[in-house]
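Note that one protein chain is taken out, while the other chains of the complex remain in position.
Letters are used for the chains, namely A and B, taken in the order the chains are written, and counting of residues starts over at 1 for each.
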Amino acid sequence: MRHLRLVAQGLALPLLLVGAWWWVSADSTSPYFPPLREIVAEFADTWLFTGIRDVLLPTLGTFLAGYSIAIVAGVVLGVALAANDAVAGFLAPLLEFLRALPPIALVPAFISVLGLGEEMRISAVVFASIWPVLLNTIDGVRGVDVVIRDSVTVFRVPRAQRLLFVTLPGASPQIVAGVRVGLALSLIAVIVTEMVTSADGVGAFSRSAQLSFDLPAMWTAIILMGFVGYTLNLLFDRLEKRTLRWHLRMREPAS
Amino acid sequence: MALTQPHRGRAAEHGAALVSVAVRRIGLLVLALAGWELLARILDSRAVPAVAPAFDALVSTVPSGPFWAALGGTLQSWGLGMLLAAGIGLPLGLLIGSSPLAMRATRGVVEFLRTVPAIMLVPLAVLLFGATVEMKVVLITLSAVWPLLVHAAYGIGHVDAVARDSMRAFRLRRRDRVVFLYLPSALPLVATGLRVAATVALLISIGAEIVTSAPGIGYEIALGQANNAAPRSFVYVLLSGLLGVGINLGFGALERRVLFWHASQRARSTA
């Protein structure tokens, strides 16, 4: 009963808003805000399922490739730098600058160097999302090391095992936070590179819809990326809960 | 005498530390420039300029009108967008966060809307407003409003239970409770939201300029690359990086000021 009420409270506003959109836009003659009915029909036509295969999948592929490279490279480099206090301290201002640099600013340079292909797009995604992962890994690992430095018993554990079972789990909350920031940056980077290069993918689709004044198509692309972003974030929440639960369980015997 | 001696010693030590930091910073700068030069030689130097031409471009571009116009164009839309986003997002977030029912009811919508990559709205915004400042301001507002709204909503819910009980037990009036308890409690998360929003706003501003040729730093970056004027383009890339650093430093300083009482700042000042 109580559960039902909570679900109803959560669903009421989304349904209300979609309903209002449908109703208000029903007789819309504005080219910019076509009736939702039209957008839904167009969505089914365009995206189910050829569009998803031919347009969305390339976008997701680029995103996944770049994002996973950034995570792996960021964590590995981060761990290596964290082990080297002097080097990490020396490089810190440069790394901070690279993180603060809006990554999209380098997309034109990436294009000039690497051309318009998949290589360039993946590189741009890596560059966009590696910095938060790298810097958070350094911070996280150093934080754990400071704590366990006092514990002699931990230091009798071989280095590799210590890294896998103590340091990385201990640093995981911060690493995960960096990876989450990277998720949003990766998505933006994929779409911008696609928009600029107009080859394929959702960004290019949306850009060419703009150039041909196909507004319903543009709306469908926005809605599609809303679903994609929402789903990716949900998946991430799941993953985060799991890593953090692991983290908590690791800490329990110690306290 | 006995008192001044160690004092002077500490001052000398402090000075030595400053010198060592300066030496390391300069060393890093030299190293970074060398790396850049190497990169420029390996890659096509028409795309990535070598250090010397970039420096020439820096010297000739910075005093020029277009440089300041581009900086102004980006800063103007960034500032207006941030103001609008804060004006909408903060009050709305605080209101939503003070009611658990409102929190539950809006959660789904907010989560959905804030994960739409704002950059997807660029084509629509361009058709509506053209490649103008208005277009950028709308996009920046739409991307910066969500971190502000969400952080404000969670912030206002982060009131310590014991503090709330104390204020209730002492019968603080509603207005006093809002001013002295709820708003200060929300401040740490609001500050985080502001920093995130400011970073996103800069990113979206530059992204929109690159994609649509609206006036600003991003447009100059794209223009330089397209016209085989890579050194000029890199001046603007550097500028965008400096803006990013400036935003971090500025909002960091603001946080230290406003959140002097918060555990994070206290830890930093004693460390």
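One rule holds for everything that comes next: a residue touches a chain if its C-beta (ideal position, glycine included) is under 8 Å from a C-beta of that chain, and two chains touch if they have at least 3 such contacts.
Keep this in mind: contacts and distances are computed from a predicted model.
**Student:** Name the absent chain by its UniProt protein name; which of "NitT/TauT family transport system ATP-binding protein", "NADP-reducing hydrogenase subunit HndC", "Succinate dehydrogenase" or "Zn-ribbon domain-containing OB-fold protein" is it?
**Tutor:** UniProt lists the chain left out of the view as "NitT/TauT family transport system ATP-binding protein".
**Student:** Relative to the complete complex, which of the depicted chains are touched by the chain excluded from display?
**Tutor:** Among the chains that are shown, those touched by the missing chain are B.
**Student:** For the chain left off this view, which of B:75, B:127, B:172 or B:238 is in contact with it?
**Tutor:** Within the whole complex, the residue contacting the unshown chain is B:172.
**Student:** Any idea which of B:181, B:197, B:210 or B:243 touches the chain not displayed?
**Tutor:** Here the residue in touch with the unshown chain is B:181.
**Student:** Since one chain has been left out of the picture, which residues of chain B touch it in the full complex?
**Tutor:** Missing-chain contacts on chain B: residues 160-163, 165-166, 168-173, 176, 180-181, 184, 187, 261-262, 266.
What we mean here is this: only the chains that are shown with their structure count from here on.
**Student:** Which of the residues in chain B end up touching chain A in this complex?
**Tutor:** Those in contact with chain A are residues 24-25, 27-28, 32, 43-44, 46-48, 101, 104-109, 111-113, 115-124, 126-128, 199, 202-204, 206-207, 210-211, 217-218, 221-222, 224-226, 230, 233-234, 236-237, 240-241, 243-245, 247-248.
**Student:** Sort out for me which residues of chain A touch chain B in the complex.
**Tutor:** My answer: residues 6, 9-14, 17, 32, 89-91, 93-94, 96-109, 111-113, 184-185, 187-188, 191-192, 195-196, 202-203, 206-207, 209-210, 213, 215, 218-219, 221-222, 225-226, 229-230, 232-233.
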